[in-house]
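Quick one: the structure is below, questions incoming.
Subset of chains shown; positions unchanged.
A and B label the chains in the order they appear, each numbered from 1.
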Amino acid sequence: MPGSNCSKDIQKNINWSTSADLSTSSPVNSLTEVQPLMLQDMTQVGMKEKEPEVPGRLTALQKARARLLKGVSYFGGDMEVFGKWMEKQFILLQLLDWVLRGAAQVMFVNNPLSGLIIFAGLILQNYWWALNGFVGTLFATISALILKQNRGAIAAGLYGYNGILVGLLMAVFSNAGDWYWWLLLPNIFMSMMCPVVSSAIASINSRWDLPVFTLPFNILVCLHMVATGHYNHHFPQVLIQPRSELPNITWSEIDLPKLFMSVPVGIGQVYGCDNPWTGGIFIVSLFISSPITCAHAVLGSAVGMVSGLALSAPFGDIYFGLWGYNCVLACIAIGGMFYALTWQVHLLAITCAFFCAYLGSAIANIMSSFGLPACTWPFCLSALTFLHLTTGTNRIFKLPLAKVAYPEKNLIWFWKMKKEEKIKKSEAERDEQEKQQKAMEEELILNEKEQLRLDLERAEEGNVQHNASEGKNEVTPVEEQRTHEDNEEVRQNDQT
Amino acid sequence: MPGSNCSKDIQKNINWSTSADLSTSSPVNSLTEVQPLMLQDMTQVGMKEKEPEVPGRLTALQKARARLLKGVSYFGGDMEVFGKWMEKQFILLQLLDWVLRGAAQVMFVNNPLSGLIIFAGLILQNYWWALNGFVGTLFATISALILKQNRGAIAAGLYGYNGILVGLLMAVFSNAGDWYWWLLLPNIFMSMMCPVVSSAIASINSRWDLPVFTLPFNILVCLHMVATGHYNHHFPQVLIQPRSELPNITWSEIDLPKLFMSVPVGIGQVYGCDNPWTGGIFIVSLFISSPITCAHAVLGSAVGMVSGLALSAPFGDIYFGLWGYNCVLACIAIGGMFYALTWQVHLLAITCAFFCAYLGSAIANIMSSFGLPACTWPFCLSALTFLHLTTGTNRIFKLPLAKVAYPEKNLIWFWKMKKEEKIKKSEAERDEQEKQQKAMEEELILNEKEQLRLDLERAEEGNVQHNASEGKNEVTPVEEQRTHEDNEEVRQNDQT
């Protein structure tokens, strides 16, 4: 059973980490030590993709490659095999799987291993935040179960990702300090509201076949923060105020290493974390599941940083990753997740990231009037705008929501669909040709018969020799050639 | 004619009230004196519901009960009989009926008697406000007539309830003092805009089969208030400012009687009234039409009060009912009005009330930045969110908008529908069974024939006796038993 193999791997990791000498008695170290192992896998995955194809000869290499691909499929992508194996397990273990997938779904990744690594990153950042995030994911998933939401969606973590963000960000923006246990009360309440709000927004967005993104999180966290505010006895929030004077920006003082670090920090800020190592861990978790997602995440963060410089934002904000996290999400969403990845879509994703950065600044300024952070509103609004786009070109193809998995799988589905379309088209053409030929043949036969009759008539009149007609067997070669050309076209298409 | 009976009752009341010795020359006293009469009716209604069923024997009691039920139906519920009788009356009298129904529709009550009592409560609170409310309802209804809106909706007061709120709240939030007659101008303009905005929102919300709630009122009153603002020569508004320091909350100073009073005050605040007696009168008016609505209103107000304490709101706001009124409306809307009442829906209504209280605090804080009150935005948004909810359970059943009447009637419709579904299902099952049996019988007959033929063949060969086949009449008892079971199931369902 392949799934058990995978779970054994995880168990081994956990055993290994617990048996290892832990100087600080925290689970952080153990998981950051697991990291190199993952990196190794990734380099293999990367190698696999660059590997040149030498057909026929190197059978040993091919076998190794097939074995590697099979291995990768166990913990890359959406870990389908593992998910199927999980279905037969104890409910609490399943719940853990859903929670981990939920944690990763913030980045559109449906992979419990990625979720585990992300939790490791969170623990590295702050224990209290990580705990709140876990509680949020857990209760959001439980609430979805109570409200009898779609089981498949729950199992994919689609009801958990808003929960983890609600839990995390309520802890991040609380002014009461860490380990203020009362915070768990609104945390649990708001997490349990997630499926309600998700379901409500889905009922609206489904009219346009669009996802809910992190809108429930945005709504609920803003709700909690503005309902209590900075001046509150029970749940005070950090003070956020609008800018009221020209920021001091001296271009000579720019700190290039920090600017460079802002790329991973921007990815970390998706979960409200400003630790660059945490951001790095998140990059790793993305790479495991989908290299395309990972690439677009890094690209998005970089675009956000550049936009911040262009719009003359205070350097502190840029270093802190505030310009990056929305662009990261927007770039992932457009770049291969909800559109099939072509180079036009790639450009569109970059445009969307720039637009998102602009929007991010705008929304942050507006929200600060109410003492609110921008949350991921900019991402939601920019991605929804770009997904509403309708164009006349078929190179920008929005996937039906039911077919969305992860960029690589989406691409395969898209290519298959294209191929089928081509085949259908060529078949239709062939049918047309055949029909024409049949008509021609029939005509020939008719002519022949007519000829014969005439000949017979003439023969009856005198002695005449008739010649048989020709031009019947030219059909098949033409047909074959056509089919051959079609196949070539399809192959060329795959390479672009 | 039963309707005329009812109208005579009202006439009697009016005659009685005008002939009574009115020391203060105001209609307030007369109507508050009517109150005990209503209370008596209500206790009867309440008794009726608790009354144990003793079938067959106590025919006198049954007759009394039937007579009582018939009497209740004349002025309880939506006063259908009275409404039908009204259709044949003079247009101005009809208009009065529509205005009164409009006044009550704020609380989802389609009952002119409740509307009359509500106006009494308003007069008790403030003459000027009551006048503005009346003008608002009247002109909103007239405008709907001019714009040729649906006559049935107008007759149900569905175009008036936004008008009464617009009129009332514009008077409540005006800083120009009472009896500033110029205020009637924007009042009339905004009231007449109500049907336009209602129609526009209905055209959007109808896509999801959702009502417009008080959205037109919210939009139009906020429009007027923010368009003029506090610093205006013609129509100044009261000054509302965001909180900018920690409120002084000492738990030892809590005033329990005031806290208890905040429940009726919260119900009164639906119409912008802070007088607990007015709130009490409103409770009475709700009870007349629908006890379920009344119960949920009180529950909602209590939930709002508790939420206020939990979120550490200033006690003054809680006493003033600001935490209650949105929860009242949200709890009524979810608890039996737009969902068929089951205990799951009851829990959902309470959850919605808590969510609404949270949202109320959030919206109040945001709106105060613009010098605006929260109006009933929190109720609209939370109720719409909870009505957008889609679940897998059939215990949370959203009624089609066309079937919404009042909780009791909705419940009867829901049970009827369930019964019909059950019957259809059992019929389908019976049909299936019958088909199977027919098939079996046919097979038997065929076998019989075959047997006969064989016997004949054998008889032809020699002397053989044949036996007729059996097993044909066992069908009907089984069928009867099944139908019996189904009926029992339906009955059990009704009792839950």
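Brief remarks follow.
Basically, a residue touches a chain if its C-beta (ideal position, glycine included) is under 8 Å from a C-beta of that chain, and two chains touch if they have at least 3 such contacts.
Because the structure is predicted, anything quoted here is derived from the model rather than measured.
This structure file shows 2 copies of a single chain, while the whole complex it describes contains 3 copies.
Keep this in mind: only the chains that are shown with their structure count from here on.
To fit its Cα atoms onto chain B, chain A must turn through 120 degrees, a value rounded to the nearest 5.
Our note on geometry: chain A versus chain B, Cα centroid distance of 44 Å, whole angstroms.
Of all residues in chain A, only 147-150, 189, 193, 196-197, 199-204, 207, 222-224, 226-229, 231-235, 369-370 touch chain B in the complex they form.
On the side of chain B, the complex with chain A involves touching residues 207-208, 243-247, 249, 310-312, 351, 354-355, 358-359, 361-362, 365-366, 369, 384-386, 388-393.
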